[in-house]
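Shown next, in structure tokens, is the structure this report addresses.
Shown here: the complex without one of its protein chains, the others still in place.
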């Protein structure tokens, strides 16, 4: 196994220097998620303004994959419309659940493409999705949340 | 397999012409036993007089082995002391649980030795012991029953 | 199979029995001083083809690990094998993998539902739809296997609910004449067998499901004797729950399946609790994982699930239609030949209408257990007793019966061996002379 195929430089960078970390006010939705297999957890808040995700703030503990994925998440959704952010989420979830067989679209996923290698390790897919589960759940609590509420991440 | 090794002539004779069948009054103890694997049952009564088993009467339904064994039982215990009857019971139980490796004593077991072949078929051992379970249980209800109550037939 | 299944063989059975038999090592053994084994007891447990034995062994020699728990390669491979098996088995019975819970046998599956229902009382308000108590009723039938009978008696004992049941006609069919009085607004659950393990009777699932739906009762199908022997689609049947056992369908012992409609499983409280079924555990209290994990506490039957997956694949290659047609032919022959023997009385339907391949009978003057001893001495393995359906036997007025049951590896000549053995038993016990 090539360790670097999972731990891309981008992932290690986000892990060591996470973007947007810390819980901030004000927010419209908040979610606490825990990964039952490892006990890791994340608390994530979303602020929506003018139909756009104006801030994502979070804190928690977890492995490099979960921490990096949440950091990338903030980059991917902040400043985008709710609709766009959900489309990005769908693309990321599809990539992660593709067992390494889905070709990621860099235009949509940006740094998120670095997680393509993680998708080959089923035990780590939950790590990469932990922050996204929280995002989806927090978003569902906002006025724009209907589609988020109806999305299932397994 | 030699069918005759299980179904000795003696067994078939007792089966076709059972001794002492029918429920009689008076009696000192009565027991109803059922074989949970086949649903067969026996009701058996004992009368004890002067420390002796003066009558055993029974009715029920079951296979040739169970019917013959109960018929042989009445022959073996009627007219004997309670103590003797329990010794005979022990010898019969030992024979039946010996998986064909116990040499029966004809002086003690008389027609009961015919069941030596049955002991090789574990599924039929319970058949041969059904009447004896009832005898033990019925005897335990009489004033002489202490030893019977303490005997375990498995 | 070593060869493909042919469309019709010289002995006119719908599948190539010789090729099938070659896959089952145990069928070539002899019993009782060299007699070829005639195994007519698949209703109790089936035999295993090398394909299933090999699949389990291959898993154990290459990928064995605790599933859903490890991050190493073995654990990944084991988890994949386990979940692939679930998916394959789910497809085999027409449902989705998340609706399928692995249990140790069908009995556990039925108990799981029964205990979930009594647990619902203390499991919080959202569990209300499962609660039962005084005034509520559970409806079963008089032809149930003890596995689909005693757990409901116990549920009623725990909760104060009342058990009611459909009777059985003299022909061995469900008596549905009072269906509207039995299944009422008070009914919480209707549990019944798809196919009787004694009579062979196939019950009218649709009629029962329809009536249960009318009154808002749940349904549970005991599919132990149907899934192994014919194409069964739980979704199409519309039942809420269903169970079956691996060991009756070429798969290992120690594995069974509970199907539950997704919405129901999602709403149902857990039964066995422990590792792998939790969401969060604190000393003060715990929350639980979504189904099917919620119902699979502890290290599961991993290699056995893989074996059941291989069994389902084996059966699919043969084709369940063919399996059913094959057993139909064997049963037809057995019924024709047995009913022709004076003194033999078949218990259950004697025609092939809504009937599967279990043939139970009694012989005048020969106790079933004595008959089976004679059959055994000739190498013919049948089952005797009440077949864990004691109330049914009581209803039909017989303490016990002899049961021959068939599977895809049985031959017409084995039916003949059975009948010859019955005649020999009559002769041996002098029951051939009126």
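Going by the order they are written in, the chains are A, B and C; count residues from 1 in each one.
Rule of thumb we're sticking to: a residue touches a chain if its C-beta (ideal position, glycine included) is under 8 Å from a C-beta of that chain, and two chains touch if they have at least 3 such contacts.
Remember, predicted model here, so these are calculated numbers, not experimental data.
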What shown chains does the left-out chain touch? A, B, C
Which one touches the absent chain: B:11, B:34 or B:86? B:34
Out of C:22, C:66, C:325 or C:412, which is the one that touches the chain we can't see? C:66
Candidate in contact with the missing chain, chosen from C:235, C:299 or C:336: C:299
On chain B, where is the contact patch with the chain that was removed from view? 1, 34, 36-37, 121-124
The missing chain sits against chain A at residues 1-3, 6-7, 12, 16, 37-41, 61-65, 121, 124, 127
What is the set of chain C residues that contact the non-displayed chain in the whole complex? 25-26, 29, 31-32, 37, 39, 41, 44-45, 47-48, 53, 57, 60-66, 69-75, 104-108, 110-111, 115, 119, 122-123, 142, 145-151, 153-154, 157-158, 163, 165, 245, 247, 252-256, 270, 272-276, 278, 280-283, 285-286, 297-304, 369, 372-373, 375-376, 380-385, 388, 390-391, 394
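The definition used in the following text is that only the chains that are shown with their structure count from here on.
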Going by average Cα coordinates, which chain is farthest removed from chain C? A
CA centre of chain B versus CA centre of chain C: separation in Å? 38
Using the average of all C-alpha atoms in each chain as its centre, how far is it in Å between chain A and chain C? 45
Centre-to-centre distance between chain B and chain A (centres being mean Cα positions), rounded to whole Å: 77
Touching two or more other chains - residues of chain A: none
Chain C touches at least 2 other chains through residues none
